[in-house]
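In this view, the complex is presented without one of its protein chains, the others remaining in place.
A and B label the chains in the order they appear, each numbered from 1.
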Amino acid sequence: MSLFSYIMRRVLISLLTVFVVVSITFFLMNLMPGDPFIGNKAVPKAIKDNLYAKYGLDKPLFERYLMYLGNLAKGDLGMSMTYKNQKVINVIKQAFPVSADLGIRSLIFGVIGGLLLGVIAALHHNGPWDTTATLLAIIGVSIPGFLIGTLVQYIFGFLFSNVIKDVFNTTYQLIPIARWEGFRYTLLPSFALGFSSLALTSRMMRTSMLDVLHQDYIKTAKSKGLTPLQVTWRHTIRNAILPVITVLGPMTAAIMTGTFVIEKIFAIPGLGKFFVQSVQMYDYTMILGLTLFFSTFLIFMNLVVDIAYGFIDPRIRLAKGKA
Amino acid sequence: MIMEANLKLAADAFERVPKDIAQSQALVRPSLTYWKDAWRRLKKNKVAMVCLVFIGLIAVIAIAGPIAFPNYRANNLEKTFAEPDSVNWFGTDDLGRDQFARVLRGGRVSLFIGVTVSLISLTIGIIYGGLSGYLGGWVDDLMMRIVDILITIPDMVILILLLVVLDPGIGTLILAMSVTGWTGMARLVRGQVLQIKEADFVLVSKVLGAGTFRIITRHLVPNAIGIIIVRLMMSIPGVIFSEAFLSYIGLGVRVPEASWGNLAEAGAQQFPNHLYMFFIPAAFIMFTMLAFNLFGDGLRDALDPKMRK
Partner (left out) sequence: MAKKVALFAVVLMALLASCSNVGGPAVNLNINLGNEPPNLDQHTTTDTISIQLLSLVVEGLVRYDDKGGYMPGMAEKWEVSPDGTVYTFTLRKGAQWSNGEPVKAEDFVYGLRRALDPVTASEYAYILYPIKNAQAVNEGTLPVDQVGVAADGNKVIYTLERPTPYILSILNFPTAMPGNQAFIEAQGAEYASEADKHLYNGPYTIKEWLHSDKIVLAKNPKYWNAKNIALDTITGYMIADSNTSITMFFNKELDLVGVPGTRLQDFTDKGYATPTYSDGAVFYLEFNTLDPVLANAKIRKAISFAVDRAGFTRNVLMDQSQPAMSIVAPYISSGAGSIFRDVVPQYFNDHDVAAAKAMLAEGMEELGLTELPSFSMISDDGDRAKSMAAAIQDMVRTALGVEFTVDPMPFKARLQKMTDKDFQIVFAGWGPDYNDPMTFLDMWTTGNGNNHTSYASPAFDDLILKATNETDLAARLEILKAAEKMLMDDMPIAPVYFRMRNWAFQENISGVVRRNVGPDPDLYWTVKK
């Protein structure tokens, strides 16, 4: 099967999956006994009726479902019911790049750092480097995000920056407390967010490396007289990285589509808050739009990872060479 | 080994071993069962043993602690935000409640949720994944396609949806987290079953005439259960984490129930004041996570049949 037909097949399956996901979410969500327009102050029935008519909520469920699918086919995700004059698609268009930016930064920090730590730990198995790396990794997966976020924000954004201000007698804020305006602003949230992926990646990489180091082909490579660097790079890492790559898809999708906690603590205008808020506010169109976006993105990332896997896995290349 | 072929050996150095049909059929060392062997190896791993002791201690605390210090909900508005002292060992919170009693109570609640959700996810996962992998063919395809779809819906949307619709409480939390938690386990179990089904040693066993029961007990269970138990150990801290996150967005346990998640969240709200409220629950979460993770690592090494020497 050529790469092209493989991708086409995957895309078709993906479209079907997304369709089913949207349908499930649509009906599940409408089982919620909630009224998106409920407010602290009661509103006369006539006004409620006007609102329901405006958003098409007065129609039977199945008709609404068909209408939604019809609009979807035209690329229209509808208007948010919380942010009344915002199109759902615009909200995603504005918030996703911010979340993606933060996500990529923390992934770069987390994945590269994690791989490095994992390799170092495995090569110095049971040595002090291994202990240090493992400990760092385990601490990373052991502290909830809101604790790390709160802590680093106060220590670096406030205490440390104030020391800098005192020492250099300046008002320059070296590491900002919150918000998203430039490189300096990205440091703390990227660290806080990337810490857990760093931990996860380094743990996986270490285990995988140890696994590979016990394989016969490594012994073969060594006995062939390859230098330790060549063995590590061409044989160990190449093979050990494979299982790590498979988790990168879901991890990337999850991190790039926004994380509620870190975005809230650091006041970052990303997508994370909408996932929580839309459900709590019964914002039907927003819930559907986000689910659609998330599932499409996740499927896309998995596809990318699978293709990347093919390029990295030495066995797959071998098979191609034979054919 | 081949090089040793040149050694000269005296014939009388050897003794004839009588033919014993029964013994030659056995492929395992009979003196050690799988579990005994695993336990022996686990005992050698000091870190894992320390963690096991710690987990045991936490479990005892979670069970017995709230019985010994039951007063987790009584307010004392005249003594709010008291630093740790001889009466309130971990200080008091914003309502003057004893943080020590609350941390004990929180441990019980968090661990209970963690263990229950993990066990439920495990059970569903084993049944679903096992069935899918065992039956194979189009049934497997269909069952896995369903899992793919469920995994694609954002967890957070399903979790919050269920928590908003159903009445809050530990039961709802467990239900919601189990609904989103079992899919990963199902995939894992299926993968294991498929892998083992195709493995050479299973084929060898079959050829040697081993029955289905023997294959399941001697090959499937030892090979799969290690990974499954390790996954279970790793999933408990994950659930405790999710509970902490849900507490952070306000969808945790009922008032005045305590969980480590909501205690840490309450501490984070007071940050940077009353640091004991922040660091004590955070330390309990962290050390418990550490223990589960490190013990999980040790257990993986111990249970892995490939590591037998």
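Going forward, a contact is a pair of C-beta atoms (placed from the backbone, for glycine too) under 8 Å apart; a residue touches a chain by one contact, two chains touch by 3 or more.
Because the structure is predicted, anything quoted here is derived from the model rather than measured.
Contact with the chain that does not appear here is found for just one residue of A:Phe19, A:Tyr154 or A:Tyr309, A:Tyr154. Residue A:Ile47 is the one among A:Leu16, A:Leu31 or A:Ile47 that touches the chain missing from this view. Seen across the whole complex, the unshown chain contacts subunit B at 73-75, 77-78, 80, 94-96, 164, 167-169, 250-251, 254-256, 265-266, 268-271, 273.
The set of subunit A residues touching the chain not shown comprises 33-35, 37-44, 46-47, 50-51, 53-54, 79, 82-87, 90-91, 94-95, 150, 153-154, 157-158, 161-162, 173, 177-180, 264-267, 269-270, 273, 280-282.
Everything below uses one rule, namely that only the chains that are shown with their structure count from here on.
Per-chain CA centroids place subunit A at a distance of 24 Å from subunit B.
Every residue of subunit A that touches subunit B in the complex is listed here, in rising order: 17-18, 20-21, 24-25, 28-29, 31-34, 138-139, 141-147, 150-151, 154, 250, 257, 260-261, 275-276, 279-280, 287, 290-291, 294-295, 298-299. Those residues of subunit B that touch subunit A in the shared complex are 145, 148-149, 151-154, 156-158, 160-161, 164-165, 237, 241, 244-245, 248-249, 261, 264-265, 268, 271-272, 278, 282, 285-287, 289-290, 293-294.
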